[in-house]
Every structure is written in structure tokens, then in C-alpha cells.
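Missing here: one protein chain of the complex. Every other protein chain is in place.
By written order: A and B. Residues from 1 in each chain.
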Amino acid sequence: MSWIGKIGRVGRIVEPASDPPEERVAPPTGVCGSLQLRHVDAGSCNGCELEITGAFSSVYDAERFGARVVASPRHADGLIATGVVTRNMHQPLLNTLKAVPEPRVVIAVGDCACNGGVFAQGYGVVGSVADVIPVDVQVPGCPPTPQQIITALRTVTGR
Amino acid sequence: MSAATELPGLTATALQVVAVVAGAPFVVGGMRQVRARLEGRAGGGIGQPWRDLRKQLRKQQITPAGTTVVFGFAPAVVAGTTLLIAAILPLIALGSPLDSAADLFGVVGLLFLGTVALTLAGLDTGTAFGGMGSSREITIAALVEPTILLAVFALSVPGHSANLAAIVSATADHPGQLVSPGSLLAFVALAIVIIAETGRLPVDNPSTHLELTMIHEAMILEYAGPKLALVEWASGMRLTVLLGLVANLFLPWGVAGAHPSVLAVLIGLVAISAKVAVLAGVLATGEVFIAKLRYFRIPELLAGSFLLALLAVTASYFFATPT
Partner (left out) sequence: MTTALDDSPTVPAPDQGLTAARQARGQAVLSGGVTAALGVVGVAFGLSAVFGQSWHLRIGWLLPLVGVVFDLGPLGGFFVAATGGVSIAVGIYAVGYAQREHWAAFTLVMLPLFVAAMLLVPAAGSVTTFLLAWELMAGASLVLVLSEHRREAVRSAGVFYAVMTQLGFVAILLALVVLSAAGGGDAFATISAHSGAVSAGTRTAVFLLTLMGFGSKAGLLPLHAWLPRAHPEAPSPVSALMSAAMVNMGIYGLIRIDQQILGPGPNWWGLTLMVFGALSAVFGVLQASVATDLKRLLAYSTTENMGLITLALGAAALLSSYGAHQVAAMAMTAALLLILSHAAFKTLAFLAAGSVLASTGLRDLDKLGGLARRMPGTTVMFGIAALGASGLPLGAGFVGEWLLLQSLIHSPHNNNTLLALMMPLSVGAVALTTGLGIAAMVKAFGVGFLARPRSAAAEAAAEAPVSMLAGMTLGAAACAVFAVAPVALSPVLRQVLAALPTVGGNEAGPALGGYLRLPGIPGSMSPGLIAAALVIAVLVALGLGRWGWRRRPVAAAAALWACGADSLSSKMQYTATSFAEPLQRVFDNVLQPETDVEVTHFAESQYLVEKVTYRTTLADPVERRLYTPVVRAVTTWAQWVRRAHPGSVHLYLAYGALGLLVVLVISR
């Protein structure tokens, strides 16, 4: 019961929303403010995952712009891919994209996903995400901050 | 048309169904907003589920390999049974033309028909997660049925009938028996039943991503686009309809009569919307404080609710207020 008091005392902890970004990608179905994404870790160090988790947490709250992470690619509008594409994750990444219904987007988060990052010359690496599947939005950074990730999401949701 | 013009019961029923169809996403959105605000977040807004639905309706329809018409038609069956329940229940007015066709036992049966359709769809996918979700869902449904029917029994004792209009008017005429032990116990038992049937915490977490903790979500992992929209809509409608049922069984004021005037219908609409909004808010607030139960603790919870319902019936026998 002390939680009720705590909730009242802490109040709102979410950061205020910044200005919406200028450049936009058209929302996949034309409906603004609704973007469900399936996260795929193609071979990352999990640094970007921590930042994505932060982006969807109470402090940055990406959900207020209509974005959500879902469990099944069939429920998703697209993929949010992190990490360089390793040999073992090459086919699974392609299978996951195939399972997403049209129209779909791909958002590559982190330097590894955009251009291979520090692992570009690794022996177990096929390439960056952009080399394997068509990418619509790239979020550079190692790792990118939650604010940068949210800005990238907002370019797609339109909110 | 003056405010005193009498409308046939069919009008109020049609309005009920439209209200449920249009309002269900708002109920779900409202619950998510309440949770978000209590957690200190901003949330997506009450209209977020509607945006998601509109988007899903415009996405590609995918038929997974190896599935049959059972998978294809299950969303429509779930939604259809929920719409029928919305038409039977006295949500806005008492005079539904289907009231004498289906009583509370019929409503429970239709609810289970929807559950069975979705369960078969989960099995039809032929994936391990689909089967797992179906297995868990049907176990919970089997264990919740004794509670639900005993609660119906307890509710039918004051009005001497299981037909909904009779129960609601009996409660409206004798509000004193609402604070009787039988009524209170029936309320608690019914609350647990609704949580179990609609898959809310602590029985099931509707926003989980971990397949091994999913019950309802696991059955619909293969649905995409418009069928997914229909399934999600149907889930929202089931929640709305069940909250409306509890609201009108225990707080029947505001429900219009059998041949209502336009004003009475509007009052009924506003009343049920307010009641469902309040109940949804209370449910969402409760969810902030509890965690999901381990799956094999759920039968213990349901056994407890069965005992409460049994006590409700015996209490309403022995403490029956003379009518």
C-alpha cells in the first residue's frame, strides 16, 4: 500500500518529447502513429539492445509515439535489426523478414547494422544488415542513444 | 421526434452492438493509459488501439502453410460470438429481442464457443507455441467453468430466473440484496472469472514477449493483417462486454426499460460507458500492483474462486431476503 504513496510522490518521470524530426519515411500503411516492430539481433554485442530497452522504458517512452515491440513478425510492420549479420544468423534474418506481412520497413540500429562497425572484417561475418536486406532507416552510433533511436522511430511513425 | 418517443427494443440492441464495436478499442486504450500514467510514462493515448486496428486492416493477409478453414474462420467466429453476446446482454436497455432466446447459461456457452474456436486455430497452426497456448487456454477454461456456472446460479436465486433481464430488474427493484453475503461473494468470484477468461494479470500478461509465459498470445502468433485485427478487436470486445455484464449485474441503475424513450436510451448509453470506464480503470490499477502467477498456481486461484461461488450460492439460500 505504500506503493500508492510512492506513485503519487514520484509522479511523471518521462522525459519531455523533443521536436518531431524533419525528414520522414512514409508510414507503411499510411496510418500515422502506429508502428509495431520485431526486434532481431543478427549478431550484436547487446549494447544496442540495452539502448533500445532504454528507449522503450519509462524514462524515454517510445510508446507515446505509437511504436511498440511485438513478439511475432506476423504482428509487426517491420524489423528493428541490430548487430552485424553473422553466418549463423544470415538465413534466420531472411526468414524473419519473409514472415513480416507487406507493407514493411526495416530499421537498422547501431554502427554494426549500418556498416559493419568494429566487426566489419570478422571471419564469422557476412556483412552489415544493409548488405543482406533492404534497409529503410539507419541509426548510426555505437551505441546510439535512446533519443536518437526514438527520433529514428518518429521518422516512420509520423508522430 | 420528441424525447418521450418509445423505441423498439431492437434499436437499443443495435446501438449496444455498435457501441461495443466502436468502444472496445477505447476501453483497451484507456486501460493501457491508466497503467502508463501510474508507471510514470506518457503512454500512447486512448486512441492507440484504434490506430493499430486501422493499420492492421490495411496489411497483407497471410495464410500459413498447412492450416485449414478452422484457422481461417476462427477470428470471425470469436468476433461473431462476442457480437452476439453484446446483443443479448442488457447493456443499454432491457428489451433485447434475444433476451428470451439466450439466458446467462447461453451467454456462458457462447463465450466458451469463442474460446474453443481460437483454441482450435492455435492447434491448427501446427507450431509448438500454438499447441502450447491452446493447451493452457483450454485447461484454464475447463477449470473456470464450475465457478462461472455457480456464480450464474448464485445470481439467479434472487430473481428466480437465469434470464438476464429478469436478474437485472430484480436487482434494480431490490437494491438491498446487493450487500448480502451471497451477492458480494458472487461479485468476487465473477471478478476472478473475468480476469481468467479475458487473460489479464495475474492469470496472463497480455503484453508479454516471452512465448513460454504466453497463454492467449501464443495461440495467435501466426495471425497477420486483417485476421489479427479481428482477433485483437474480439479480445477487446470480450473484455468490454464482460465488464459491462458485471457492471449491470451489480450496479443496474441507468439501464433503460423494455420500451425505452430516446432520452432513456441516451442515459443508458452514458451510464454503461461510465460504468465500464470506471471498472476498466480499477482493473488496470490493480494490474500495476500484481505480477503474473506461475501457471500451476492458477488452478489454486480458480479452486479458491470455486469455493467462493459455492459459498455464494449457499449463502443466498440461507440468507434469502423475502421478496
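Annotations for the structure displayed:
Keep this in mind: contacts are C-beta pairs under 8 Å (C-beta built on N, C-alpha and C of every residue); 3 or more make two chains touch, one makes a residue touch a chain.
Please read these numbers as outputs of a predicted model, since none were measured by experiment.
Across the entire complex, the residue among B:L15, B:M214, B:A229 or B:L283 in touch with the chain not shown is B:A229. Of the candidate positions A:T29, A:S44, A:Q138 or A:T157, contact with the hidden chain is made by A:T29. The missing chain, though absent from the display, is touched by one residue of B:N163, B:Q177 or B:N248; that residue is B:N163. One of B:V27, B:A42 or B:A87 touches the chain omitted from the figure, and that residue is B:A87.
Although one chain is not displayed, chain B still touches it through residues 21, 54, 57-68, 70, 73, 75-77, 79-81, 83-84, 87, 98, 100-103, 105-106, 109-110, 112-113, 116, 119-120, 123-128, 130-132, 134-136, 138-139, 141-146, 148-150, 152-153, 156-157, 159-163, 166, 221-222, 225-227, 229-230, 233-234, 295-296, 299, 306, 310, 313-314, 317-318, 320. Seen from chain A, the chain kept out of the figure touches residues 29-30, 72-74, 89, 91-93, 95-96, 98-99, 101-103.
Quick note on the criterion: only the chains that are shown with their structure count from here on.
Chain A and chain B have centres, each the mean of its CA atoms, that are 34 Å apart.
Remark: chain A residues 3, 7, 10-14, 17, 27-34, 36, 58, 61, 63-66, 68-72, 74-75, 77, 101-103 touch chain B in the complex. Taken in their complex, chain B has these residues touching chain A: 36-45, 48, 51-52, 54-55, 58-62, 208-211, 214, 217, 221-225, 228, 288-289.
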